[in-house]
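So that we are looking at the same thing, I have put the structure below in structure tokens.
Of the protein chains in this complex, all but one are displayed in their positions.
All chains are identified by letter, namely A and B, in their written order; residue positions are counted from 1 within each chain.
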Amino acid sequence: PPAWGTAAPRPPGLPLAPCRAFSNNKILVELDESSGVATMKFKSPPVNSLSLDFITELCISLEKLENNRECRGVILTSAVPNIFSSGLDITEMCGKSMEHYAEFWRAVQEMWLRLYGSNMVTVAAVNGSSPAGGCLIALSCDYRIMVQNPKFIIGLNEAQLGIVAPFWFKDTFVNTVGHRVAERSLQLGSLHSASEAHKFGLVDELVPEEKLQEKAAAVMAQWLALPDHARQLTKSMMRKAVLDRLVAHREEDIQNFVNFISKESIQKSLRMYMEMLKKKK
Amino acid sequence: PPAWGTAAPRPPGLPLAPCRAFSNNKILVELDESSGVATMKFKSPPVNSLSLDFITELCISLEKLENNRECRGVILTSAVPNIFSSGLDITEMCGKSMEHYAEFWRAVQEMWLRLYGSNMVTVAAVNGSSPAGGCLIALSCDYRIMVQNPKFIIGLNEAQLGIVAPFWFKDTFVNTVGHRVAERSLQLGSLHSASEAHKFGLVDELVPEEKLQEKAAAVMAQWLALPDHARQLTKSMMRKAVLDRLVAHREEDIQNFVNFISKESIQKSLRMYMEMLKKKK
Partner (left out) sequence: PPAWGTAAPRPPGLPLAPCRAFSNNKILVELDESSGVATMKFKSPPVNSLSLDFITELCISLEKLENNRECRGVILTSAVPNIFSSGLDITEMCGKSMEHYAEFWRAVQEMWLRLYGSNMVTVAAVNGSSPAGGCLIALSCDYRIMVQNPKFIIGLNEAQLGIVAPFWFKDTFVNTVGHRVAERSLQLGSLHSASEAHKFGLVDELVPEEKLQEKAAAVMAQWLALPDHARQLTKSMMRKAVLDRLVAHREEDIQNFVNFISKESIQKSLRMYMEMLKKKK
């Protein structure tokens, strides 16, 4: 049972340049020190797929911000038009060694643990399609704003590829949309339009593309108006059970993934799927 | 925690006549082998009450279909006008031996375990009223379509009869409509109109009676478009906790039922209730 909490005053910190950017290869991070709000822009064309490199950068960026007393909130968005993130990079799961699969899966877990358990306020500004792992990133934030574009879709569509979302994807989804909606959507591997996703609470708000940044900043300001410590303890109280469940079963979950993904039947499916994607281009 | 899954290719099986019917006394089962979809029609007039015989046939029919590689989905519907199923047969719970009560309850449990845990896609085509155990059958399917007829009602109305829905009825209900709706509806023993049931998610869709069959087939086709194995693992991931709970407490639950139902006060209530039903006719 969680304790009662109080707002820990934020130590002033050292004076810094008003806006630093620590660029890296796949994610652009900008911190506005006047507001304490960072923006993470996914810039890994063509589709911001979650490769091991991408995920590692995401984890490191989150850790840096988490440890930076100047930073209280993060907005996650995409610098690539029409796509937020296409989800886990299939090339990481195909034709590689067991060791590679294990390393990759541990990174995916790490990303979720850091994001879903972040002490910062996290806002997903979903400015493009967001299937599978992309949807998971959005689901792991505190608030989801999506651009109202009929072409943008979002959902956990793993079942469509013949695979199954892991239990902690499912737990995150159930915590957001409830058991029944999750049960149906996961079994059908549904990709929902922005409007549909909004209707059942998969996203919290829809905006025209040109208003997205402004709206994300306004939502962030609303959440940052709360004392950090009380908000953080409350967030932890809500999410701890589900986070703890992965922590308790982490190695088992990696083993499951490695065993599954290295099956010849699965490797074949994934190769066929990649062929199909190539032809699409 | 569940494993990652993949679509197990369905072995071709032996060639069979295009449409077999294995009729029995109370349920008509038709399998359309071109689509892999079976239809179970409850035909136990006047009200498709769930007698021990009915339940046994239902379990056997489900088992046969489950083991038939030609069959991937089942539509459950009624051949009796205006009633889907009136629920558990009160005559099985009145004036019988303790052994009979235990046998009956074990069969009720078995029916739910098979239906809620089925590997097949299960669609309830609810073409009539569906109180108590009838509602449970619908709740245990993957999708519920109900005929939009103002006279048709559905709900877990046990409390109105002075009895209490068992915990696994409750768990199934909560998984479908959420905790609050379930709490209120179960305490009031509410029987909801089709429209009301649709509003809070007890049924997924309403159709005019003449469209029911067509709609059920379309929904089934949508669900069957997914790879079986991925869909089955996902379904199991969603329902396992609740199924396991009954499996773990099965004998205790039977004992509870037998002790309760054999009380003289309850036997008296049930006799009075049956008298009332007889007079109604």
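As a convention for this text, a contact is a pair of C-beta atoms (placed from the backbone, for glycine too) under 8 Å apart; a residue touches a chain by one contact, two chains touch by 3 or more.
This is a predicted model, so every value here is computed, not measured.
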Options B:Leu28, B:Leu224 or B:Ile266, residue touching the unrepresented chain: B:Ile266
Contacting the left-out chain in the complete assembly, out of B:Ala79, B:Leu113, B:Val164 or B:Leu224: B:Val164
Residues from chain B at the interface with the omitted partner, ascending: 158-168, 170, 178-180, 182-184, 186-189, 245, 249, 252-253, 256-257, 259-261, 263, 265-266, 269
Residues of chain A in contact with the chain not shown: 1-9, 142-143, 174-178, 201, 204, 222-223, 226-227, 229-231, 233-235, 237-239
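One rule holds for everything that comes next: only the chains that are shown with their structure count from here on.
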Centroid distance [mean C-alpha coordinates] between chain B and chain A, Å: 38
